[in-house]
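All protein chains but one are shown in place.
The first chain written gets the first letter, and so on, giving A, B and C; residue counts start at 1 in each chain.
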Amino acid sequence: MEFAPHTDADVRMMLDALGLASVDDLFAPIPSSLRYERPLDMPEGHTEIEVLRELGALAARNRSTDELVCFLGAGAYDHHVPSMVWPLLSRGEFATSYTPYQPEVSQGVLQALFEYQTMISELTGLEISNASLYDGGSALGEAVHMAASATGRKAVVLAGCINPLYAAVLRTVARGPDFELREARWGSNGTADLDAIRALADGAAAVAIQTPSFLGTLEDVAAIADVTHAAGAKLIVHFDLTSAGILEAPGVLGADIVVAEGQPLGNHLNFGGPYVGVIACRREEARRLPGRLVGETTDREGRRAFVLTLQAREQHIRRAKATSNICTNQTLNALGTSMALAWLGPEGLRELGETCLAKARYCRDRLVEVAGAKPAFDAPAFKEFAVRLAADPVRVCERAAADGYLAGLPLAEHLPGRGLDDALLIAVTERRTREEIDGLAESIARACKEEA
Amino acid sequence: MEFAPHTDADVRMMLDALGLASVDDLFAPIPSSLRYERPLDMPEGHTEIEVLRELGALAARNRSTDELVCFLGAGAYDHHVPSMVWPLLSRGEFATSYTPYQPEVSQGVLQALFEYQTMISELTGLEISNASLYDGGSALGEAVHMAASATGRKAVVLAGCINPLYAAVLRTVARGPDFELREARWGSNGTADLDAIRALADGAAAVAIQTPSFLGTLEDVAAIADVTHAAGAKLIVHFDLTSAGILEAPGVLGADIVVAEGQPLGNHLNFGGPYVGVIACRREEARRLPGRLVGETTDREGRRAFVLTLQAREQHIRRAKATSNICTNQTLNALGTSMALAWLGPEGLRELGETCLAKARYCRDRLVEVAGAKPAFDAPAFKEFAVRLAADPVRVCERAAADGYLAGLPLAEHLPGRGLDDALLIAVTERRTREEIDGLAESIARACKEEA
Amino acid sequence: MTQPSPPRLALAEEQLVFERSRPGRRAGRMPPLDVPAAPAEAIPEGFRRRRAPLLPEVSENELVRHYTRLSQRNWGIDTGFYPLGSCSMKYNPKLAEDAAAIPGFRRLHPLQPESQTQGALQMLVELERSLCAVTGMAGVTFQPAAGAHGELTGLLIMRAFHEHNGQRRKRVLIPDSAHGTNPASVTLAGYQTQEVPSDSRGLVDVEALEAMVGDDVAGFMITNPNTLGLFEENIERVAAAIHSVGGLLYYDGANLNAILGRSRPGDMGFDIVHMNLHKTFATPHGGGGPGAGPLAVSERLLPFLPGPRPAFDEASGRYRWDEGDDRSIGRMHTFWGNFGILVRASSYARALGSDGLRHVAERAVLNANYLAHRLRGTYDLAFPAQPMHEFVLSARKQKARGAKAMDIAKRVLDYGFHAPTVYFPLIVDEAMMVEPTETEAVETLDAFAEALIAIDAEIGPNLEELKTAPHTAPISRPDEARAARNLVPRWYPQAPEPVHDPEDAGPAEKPSI
Partner (left out) sequence: MTQPSPPRLALAEEQLVFERSRPGRRAGRMPPLDVPAAPAEAIPEGFRRRRAPLLPEVSENELVRHYTRLSQRNWGIDTGFYPLGSCSMKYNPKLAEDAAAIPGFRRLHPLQPESQTQGALQMLVELERSLCAVTGMAGVTFQPAAGAHGELTGLLIMRAFHEHNGQRRKRVLIPDSAHGTNPASVTLAGYQTQEVPSDSRGLVDVEALEAMVGDDVAGFMITNPNTLGLFEENIERVAAAIHSVGGLLYYDGANLNAILGRSRPGDMGFDIVHMNLHKTFATPHGGGGPGAGPLAVSERLLPFLPGPRPAFDEASGRYRWDEGDDRSIGRMHTFWGNFGILVRASSYARALGSDGLRHVAERAVLNANYLAHRLRGTYDLAFPAQPMHEFVLSARKQKARGAKAMDIAKRVLDYGFHAPTVYFPLIVDEAMMVEPTETEAVETLDAFAEALIAIDAEIGPNLEELKTAPHTAPISRPDEARAARNLVPRWYPQAPEPVHDPEDAGPAEKPSI
């Protein structure tokens, strides 16, 4: 199936107009030594019917969360995507447009992004949000760049249990500027240890925490902010936006830069992407912000208009001195996040938080009661928590999958050497019912017994 | 989940403006004896999450053609629906609009319908198509009404094997005007018997045939037209539009009214609906046409414009004397049909026809060879054919379903008393692969052996 | 002051898809044949198509643009307020689209054996229960594809019922305010229509009705609230009159939205009730359809319903199709009705539930009363009684000053709203029928009211602009007379000779419904 509209007659006519004899002449600028004359080593083209059949067959080899009841989180969550979101995002005018370089014909995307920025500002408690980054991991990396630029320092303290996948991304991108990563071990209750931070914060550009942490526990942002600021460092908080209806905005508690993974609001699991990296900062830091930023202005008639602004930060103007290299971002996913937030409204977001909180607690209690699990950490948590099982979590998950449950994440692989070989990380979203939770507990109980 | 936006304050303010004390006062016009004060005897409301869960669970209790390889046709076919069709039809501007009563803000639907009418005209060989009827069955009923009105007669000859479901609908609606239905038995080769028609056509308003027939066989439209017209009757042909790339347009062969089921082009199986009834006629009969008709005109500036026209035929003007009672029709599905046709183009429609033809023949041959089936009729066929099996077709289908095949339609239930107890009607669309066909043949062969 | 709005729709004209055609262009293709091609003789001499149909030859890119741009020249509920009286143009939840797209529904073949379609059957049985609860009736057929289809089904049931009782009745009564489908359906069912006059309050003149009934009356069809948006407070007396001669009472459900959970047709004495799920149950109207017009009947009419009907078998715990017996009027739809629409309606019924449906009626009636209240100072209410979910204005005062209902309707388009229904019901002079529905916010009602008031104020100073409206729509008023006189029902590569047919020009002031 090809999408070029050219008929043979079109090609002929156009070549004639160009005075060329053949299509090959179009490639005259390529030295003959570099012309590739064989067919590419890949299958020939297929029709729509065939491609959908092939990809359908591949998809059928996956066991998706349509099939398995999902208690797996760890950075990607099975929240409800409101029915209105994707039909609207898929409208060609949004989906098939480029970055809004011509604001006169891009007010739709620009205004929607301005609204997104406003919502992120509200949720994070910081005035300025950009128009999206790649994902939660790269957002953490960009935040560290901002802090380094603001402080002229190069070290960052990773405190509490930050998602090891985010930390891994940070570790990779830190190689470029040679950032020094200092890991402040978390306390036995699964939250950051203030003393450990204090010990490492000296001379650091930033302290970075995640709340709720990778382990699901809530960090004491205000206290950590004090310690951080005392050392002249910036506080970076990786936040869960789905908790923002019930948890205080990190910016209000003293965070200087808030980052997040926007997937849980309005974006499907998609095997890991496209998701959306969220970043917000104080007004003072606006010129250090990476990526696109939409601002309000007026047109020649004084009508409200939206444009990409503060572009002097960006690669296409500042080039080697830009705050970041990001160009293409995750706009459509950001709009998904803002549509989901608009759908929820303040009350819905609060309900979402309360529901996740209550269900996660119920689930934890059931696992303790029915499956003999032990909470791994005793700090307050939000929608995710770790329990210790009487059997190998990997094997338990396999058995639970046979019962139709995606039971969670065995922690040992992601946090090796932390004495978590028996620990399973479980996420409970608003989509889970009591019946499903009870079913999971029974399945895990059975599995533990059988594996014992 | 409710969709009314009213806050309590809105309700209060509005009631105040009306000088009413309570919402109940709004229902003052209803005599108290008729006020229903209990809760309706149905479940309370549910959120989007819950409704999708419930309906998802119901859908999972079906075994759809996503799961079973579909060789079942009999009026509804598993053709490919081009990927572009439903995203475009689902655009709110199309999907959430009413009948285009205000042409100034309905040019989108009107022009799209005008294009649909043109395509139907091309495929049927008749100049005038309406803007859709309910389905293939009701289209046949409307065609008989047209013929009766044109001829002043009341009998209709059903010739050849017309889909018994269409005939059933016709039988029902014939009760109103007391149409007389005369059945002309089909010949042993599965096509209409010219002598039988001749014998019954006298004084009839119309002769109705279907080609390809319910049995898949091709009727000799031109010959039947001659016989029909000789008796002063109108020829109604129920046509398969997917064959129109290779089969001559019935209008060209002498049909006066052509009807069809538009589902196979652009519409999903949907367990039987919404589909779309197609009807086309000659220009002379325009004023007898049922339903909406779009015509071209100009606006005040002389720009091309489209409007609903010849409305004096219709119920909202002519009322008891209207050509039909139809009001809401199947516009969106008709647009689906025209989008699929535009996607195919003349060459794609021809390929579609050739592909179905070849695959159906291959399938029939395989069944004969591998499963010992016997073709039930020897007339040329298009994409559907009947074979006689060595075992009870109902049991064979059950076994084939266990192998993952929807093997076809056991004919006995739909054509009882015709000596077809061992016959299975099989449809093969362009979506079926050789591998699937081979698999079906083997499955049926196995089933026949096991049932024998 | 409220002003006309800048255009919301695309003003750029769009070529016909045929005009974009270039020989040899393609979008879709078939997979290469993996079986032997059929020999030429597979299709007999003379059966094979000679001239290829003039379908467009256009790339997929251009097709997508074409339909995208066409859509941008069209108004939908998703575009804005759509107060089309009698049509209940309420918000169509996107939830319903998700539900209908589940492959287990969308890719189900209608003739699969019951064992493979248990979920679909259960959905229907459960929806039937909800519709019975709402209407107070005993059972439902889902076959009718729209309201008018339901009417014909109901009238054929009426006829079968009387014939079963050995009676060949002749007349069906309808109010003079009835929708056009009512008399048209009556004719198709082989009955004669007789119109009952409305009284000065806009209600059925019960005395006239009582005088008209007789034992050749098969039944009486009416909406309630009626097409003026007024509740027929004498409906019980009407029912008694009809029933007294053995007739049946038919409820046209177009206005059911007004009384959901607040009053039930069954309790009013109705024997047959159709519902327009594409109105009351918020399924999208698709630019003209598809809809779904399930028909509910009382106990004694159950045997006459079209078959097959979905049923639950207590003994086996299985769902199945019930064919009925020979009292059934037979099939009205090739398969089971517009199932995809029924899935949407089911999602709506489940989302709203008993409490939510009641709120629907309350808010719908509240919105209509509020809007009527805001407008009655400027436009005449056709009848003074308290309306239900919609109301009918008369622009007679405005007409006297130079602007007809049609002018006002067209001008409404310039203000950024869809027009109300006009010239219906027929018994109201210069009728403008407004149905805001429950899903509109009070600000929208206020803005619409202000627009209508502003338009009235334009009659003096700005009459010419008003009478030539709309000015901000993709086209200005089309020449409808010309369209009918010189019918151009399709595109031709060369424009054909005009064919004049003066007979077919309908009235200039056609009901827009």
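Here is the rule we go by: a contact is a pair of C-beta atoms (placed from the backbone, for glycine too) under 8 Å apart; a residue touches a chain by one contact, two chains touch by 3 or more.
Quick caveat, the model's predicted, so the values are computed rather than measured.
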{"item": "Displayed chains contacting the withheld chain", "value": "A, B, C"}
{"item": "Per the touch definition above, residue among A:194, A:222, A:368 or A:390 touching the missing chain", "value": "A:222"}
{"item": "Interface residues of chain C (partner: the chain not displayed)", "value": "5-13, 22, 25, 59-62, 64-65, 68-69, 72, 77-80, 90-91, 93-94, 416, 439-441, 443"}
{"item": "Chain B residues that touch the omitted chain in the full complex", "value": "1, 3-5, 7-10, 46-50, 82-84, 87, 92-93"}
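Assume only the chains that are shown with their structure count from here on.
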{"item": "Averaged-CA centre spacing for the pair chain C and chain A, given as whole angstrom", "value": "45"}
{"item": "Junction residues of chain B, two or more chains touched", "value": "48, 52, 82, 90-91, 430, 433"}
{"item": "Sequence positions of chain C contacting 2 or more other chains", "value": "25, 28-31, 58, 60, 64, 68, 93, 95, 97-98"}
